[in-house]
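Below: one structure, written as structure tokens.
Heads up, one of the protein chains got dropped from this complex, but the rest are sitting where they should.
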Amino acid sequence: MDVRPAEGIIESGRHYFPLRVYFEDTDTAGIVYYANYLRFIERARSDMLRIAGIDQRGALEAGEGVYAVAEAAIKYRSPAKLGDDLIVVTSLRHVRAASVLIHQRVMRGQEILADAEVTAAFLTPEGRPRHQPRDWVERFERLMEEGRE
Amino acid sequence: MDVRPAEGIIESGRHYFPLRVYFEDTDTAGIVYYANYLRFIERARSDMLRIAGIDQRGALEAGEGVYAVAEAAIKYRSPAKLGDDLIVVTSLRHVRAASVLIHQRVMRGQEILADAEVTAAFLTPEGRPRHQPRDWVERFERLMEEGRE
Amino acid sequence: MDVRPAEGIIESGRHYFPLRVYFEDTDTAGIVYYANYLRFIERARSDMLRIAGIDQRGALEAGEGVYAVAEAAIKYRSPAKLGDDLIVVTSLRHVRAASVLIHQRVMRGQEILADAEVTAAFLTPEGRPRHQPRDWVERFERLMEEGRE
Partner (left out) sequence: MDVRPAEGIIESGRHYFPLRVYFEDTDTAGIVYYANYLRFIERARSDMLRIAGIDQRGALEAGEGVYAVAEAAIKYRSPAKLGDDLIVVTSLRHVRAASVLIHQRVMRGQEILADAEVTAAFLTPEGRPRHQPRDWVERFERLMEEGRE
């Protein structure tokens, strides 16, 4: 029996992450509560890193560091509703020494529901900015390379 | 490109639903926050109904009714952590006219993390108990039948 | 016995809303999860409206309309942690016919933890932009007036 979480796939430098909208995601206005899109796109970022070979939990437990969002900007274009199947499309925009700029788009079929720009900063356990592991930066650059081809 | 949410599968009357633990699910004690197991098992129940051919959103929008949890009891045996892949195993225990008793177990591999008993009552839009659609009850009974075989 | 939720106060056109950080708000990195700041500031906006005499639930139930966030941008400066007492300071920046631009700042004592700009659009139950009730706009303008004095 093969039942595994759908962590998405990377194609041409982009990560495509599927998710479904459950009761927990909606609010009394009948649509997905606005903060929950940030949860959706974090799931996508985490799985993109994982597929790219980056072990966030390992880095956290080893005391090496952890990503924290330094900045997020999101435009809500059309609301998602209970039972919708969505795709989060994630692409790296820019890799700096201690942070990454990421674009994330939430789609329902061909329709764009939300667009987000997220800056994730790598931090020490004490919360100070730290250079990302050299190895991770190389993986990011390879992904961006693929996106340009 | 086939990227779809992992809604799980039904086998021998049981629904197996996979999910992954993300940052949003954990708390500062380093484990999954206790209320979030109820979110996990609701996702599983919703997808089990969907696979069984039951359209919750349709029933809600048509004003026919909606399930609400009347009772939930959960035992936490071992904590889940960031990045864990879990399976929620759901089986129907008992079908009454206006409610269903469901058993749900959260597993990590062969390890049992939590066991829950949930009573879901079918309600009118005004919140009064209502008989479940005849068709749904039949689907539930078929599922329970398969579980006994 | 007087135990009531702390909905904050409005002074010189600004709303000051207190809240405490609980386990549910934190994640395994030991800090408040980034999406939860959007929950914090929505609580503040809702209570500011309520104190200003605006009945969101009434408008929703009467089918008049509901606010939905059209755009949100947030900068995270310093993380909040378990047990912290925070204040959300909210001020209206700009009132248009069908939307409001709001600035919200999350403070811990004198320290700025996060700064957000939120555009809330008034929508019909079907999700189309609608003029805000005349009466609400007047209340908003009065608040902004007080902030300039």
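Odds and ends about this structure:
As written, the chain order gives the labels A, B and C, with residue 1 at the start of each chain.
As a convention for this text, a residue touches a chain if its C-beta (ideal position, glycine included) is under 8 Å from a C-beta of that chain, and two chains touch if they have at least 3 such contacts.
None of the values given here were measured: they were computed from a predicted structure.
In the complete assembly, the contact with the undisplayed chain comes from A:T26, out of A:T26, A:S46, A:T119 or A:Q132.
Shown as candidates are B:G13, B:P79, B:P133 or B:G147; the residue that touches the absent chain is B:P79. By the touch criterion stated above, the residues of chain C touching the omitted chain are 1, 3-9, 11, 16-20, 22-24, 39, 42-43, 46-47, 50, 56-57, 60, 81-83, 85, 87.
In the full complex, chain A contacts the hidden chain through residues 23-24, 26-31, 33, 35, 81-82.
On the side of chain B, the interface with the absent chain consists of residues 28-29, 31, 34-36, 38-39, 42, 60, 66, 68-76, 78-79, 125, 127, using the contact rule stated above.
Throughout what follows, only the chains that are shown with their structure count from here on.
Central chain by Cα centroid: A, whose mean Cα position is closest to the mean of all protein Cα atoms.
Fitting chain B to chain C on Cα positions gives a rotation angle of 180°, stated in steps of 5.
Taking each chain's centre as the average of its CA atoms, chain A and chain B sit 26 Å apart.
Residue numbers of chain A whose C-beta contacts span two or more other chains: 39, 42, 60.
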